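Omission of a single protein chain aside, the complex is shown with its protein chains in their original locations.
The first chain written gets the first letter, and so on, giving A, B and C; residue counts start at 1 in each chain.
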Amino acid sequence: MTTKLLPLDEAIRRFVPDGASIALGCALEPLIPFAAGHEIIRQGKRDLTLIGPISDILFDELIGAGCVSRVIAAWVGNVSEGLGYNNRRAAERGQPHPIEIVDHSNYSVGLALLAGALGVPYIPMRSLLGSDIARNHPDIRPAPSPFGSEATLLVPALHPDVAILHVQRADVEGRAHVWGGLGICEEAALAARGVIYTAEEIVPAETILSDPNRVLAPAMKTFAVVHVPGGAHPSPVQGYYNRDHAAYAEYHEHSRSPEDFAAWLQEWVLGVPDRAAYLGRLGAERWQSLAAREPRLAAPVDYGY
Amino acid sequence: MTTKLLPLDEAIRRFVPDGASIALGCALEPLIPFAAGHEIIRQGKRDLTLIGPISDILFDELIGAGCVSRVIAAWVGNVSEGLGYNNRRAAERGQPHPIEIVDHSNYSVGLALLAGALGVPYIPMRSLLGSDIARNHPDIRPAPSPFGSEATLLVPALHPDVAILHVQRADVEGRAHVWGGLGICEEAALAARGVIYTAEEIVPAETILSDPNRVLAPAMKTFAVVHVPGGAHPSPVQGYYNRDHAAYAEYHEHSRSPEDFAAWLQEWVLGVPDRAAYLGRLGAERWQSLAAREPRLAAPVDYGY
Amino acid sequence: MADYTPQELMVVCAAREIRDGEVVFVGMRLPLIAFALAKRTHAPEAVGLFENGLVRDTPSRELLLTMGDAPNILGAEWATRTTALMGLLAQGHANLGFVGGAEVDRFGNLNTSYIGDRAHPAVKLPGSGGGADIASLARRLAIIMAHDRKRFPARVSYITSPGWGEGGDWRVRVGLPRGGPAAVITTLGVLGFAPETHEMELRSWHPFTTADEVRASTGWDLRIAPDVRETPAPTANELRIIRECDPQGFWTH
Partner (left out) sequence: MADYTPQELMVVCAAREIRDGEVVFVGMRLPLIAFALAKRTHAPEAVGLFENGLVRDTPSRELLLTMGDAPNILGAEWATRTTALMGLLAQGHANLGFVGGAEVDRFGNLNTSYIGDRAHPAVKLPGSGGGADIASLARRLAIIMAHDRKRFPARVSYITSPGWGEGGDWRVRVGLPRGGPAAVITTLGVLGFAPETHEMELRSWHPFTTADEVRASTGWDLRIAPDVRETPAPTANELRIIRECDPQGFWTH
């Protein structure tokens, strides 16, 4: 079995070309692959399509950095602080350049990826009827159900070029264990042409194979596995570290103007070569203050016979 | 929180009325709720609709006992031995009485229950095109996709009146942990109006809550939880006991004729009051020979923070 | 001056919308505290749903800034995929759902997407999240709003989360399977909807304001319910629980 373990910069270089569609932030507030997103910014990727549910500030950062031409999402902003200033500037004034916005709800974007995962062309839903999300959507179309003739909206399948998912642990063969709030991670992994996992820990294959029900997706879907401890900061990773709420407030403050944001980007993204340097800038004290302190182990499960 | 723990006979009496549609054998070969099926036979239920993927011999037993008027399934027989004689007699000669057969594939019956679970009226699929399963199906209908106009078959949602699922462990509040081959257990639990769990072990709620990703479905879907150790024999339960292959061969032998089957039914179902007596008749030596011998624990998972 | 904040009273009003044993789509911010308050007072059997895939029958041990914070996952009774969780909502399992918005109109339609023209918005708002799904599919909807004329236009410029549409039987006409707004809990009062027309009407004004001030803060000629009254103030016990849940007042100050 050939290893899929790569350094982050090489994984992004190889599997995130300009113009790619990327699913990110699929677990909603936790497990957001900030380290991977920052590497995308450092490599100056352009014309990306971002796909996600509630993406929190990573989408705002990528938009502000000029990497994005289209957003297919249910929500873009700062979950604990409110609006995203870069998202606003792009949508309201075309700064740094205009973006196309394809609005979804969490259910409709999840169903679009589920349809992709199931290999079906669309899924009919009864949500969003009468909404302007449906009325303005370029792909969702109304159609009565041939069974019972109730109104439905047909949500066509989405197939991201790549899903980037942060996970607790993975093996070098391309399998990952993820736990906690799962959001649409599984749908994204299975619908995407391939997955880049950034993992807190790289573990032996036996560790992953010891619990096949916990594996997110099969290795055939994996492009690359990258070891990035702390790769989700400031978002939380269950069992590893908590959400750095202050970082979201600081980002909110420091993204009010394009100049503020440029300075923030220089300090936290462009001015640091990698995640280790980022965590160094964050400072050991602050980083340790976020660490999980009270272990709460899942009850044992026996796969023996 | 009120307990949902009931004795098996009371759970079947209250939640499996004559004429009910029941999802059974949803994990395919493992975790088949034989004890619950045998109680259904003892209570002389009639006019049931059975829903399942590959149901192995439990469906054949229920059909031979005269409990069934309709079967919605992908496969009915004896997985390690071949045909099911009771299923043959009912379909070929109307013995003990005729049954309506609604043929599915494993994917189509899974999608029908998934549609029910998602609260959508149907799911369009590209399997079974050109097959006589689709041509003869009372509910599945062809329709081109409005996106790209490829041919699809629309599989309408199924909502069983009750799903009966055997699991490794459950709490009295109605939540279960199940692991191993899952088949369509989750889809059935979520699509059904309610679930009866038969469990190898009843554990404290804290045990179940310690691993929320392992929980099959929320308690709001649970009708009853029943403690039935050995309740899946002769099918296997990962971590507890192995498949009793010989029992399937014996059943095959002893169901060749209606007379053979009547004797088998008397010995193993009608002639035993409950699962404890059934296991007693099986004999301690045989039962112990099936027990899992080599524990293989899943790697620890920490939900702490 | 009252010894509690408008947000604290809003939490109390939101909690009072939760009936014991109900399945509640909780969402974010004030409803998180309202769910905890209801569980610890009149609705111990209430169950909470969260769009990231969680079902909880106990409130989290700590204040949540997001539904995905670690304390909300620990002790959940189910942590599943968003699509599976939303399937419960789509099947009709949620008796009550909470949503907030930037704008709400006379028929309870919510805008959390665009202020002004969608192509060139004056303000780009974050969007639906799960709000539009909750508004479409929950059996009853409770809306949480700051109350001023700007946020209460006669008609929202963009319907993110469908309320009663144009009023009357609009939801039936567009094919929504059920639901509709039942209450709008604001910084100034609690509003409901008239039975047939489904037009918003004032049910109660908060103790620190008046019916006239509520009407003056609303962008259309707001109707008054026949049984309009002052909002009952929070009890000492309710305030104690709220302040235990949010000691720093992150959401309630």
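Here, a residue touches a chain if its C-beta (ideal position, glycine included) is under 8 Å from a C-beta of that chain, and two chains touch if they have at least 3 such contacts.
Model, not experiment: these values are computed from the prediction.
Taking every chain of the complex into account, the absent chain touches A, B.
Note that of B:76, B:120 or B:192, the residue touching the chain absent from this view is B:76.
Of B:156, B:183, B:212 or B:229, it is B:183 that touches the chain left out of the display. Summary of contacts with the chain left out: across B:3, B:136 or B:257, the touching residue is B:136. Touch with the hidden chain on the side of chain B covers residues 27-30, 53-54, 56, 73-77, 79-80, 82-84, 87-88, 90-92, 101, 103-108, 110-111, 114, 125-133, 136, 150-152, 179-187, 235-236, 238, 242-243, 245, 292, 296. The chain not displayed touches chain A at residues 1, 116-120, 173, 175, 186, 190, 208-209, 212-213, 215, 217-220, 303-305.
The working rule: only the chains that are shown with their structure count from here on.
Taking the mean Cα position of each chain as its centre, C sits at the greatest distance from chain B.
More C-beta pairs in contact connect the chains of A-C than those of the other pair, out of B-C and A-C. If each chain is reduced to the average of its C-alpha atoms, the one that sits nearest the average of all protein C-alpha atoms is A. As a whole-number value, the distance joining the C-alpha centres of chain A and chain B reads 37 Å.
Taking each chain's centre as the average of its CA atoms, chain B and chain C sit 41 Å apart. Shared contact sites, meaning residues of chain B that touch two or more other chains, fall at 118-120, 208, 213, 303-305. Each of residues 54, 70, 73-74, 79-80, 83, 86, 89-90, 137 in chain C touches at least two other chains.
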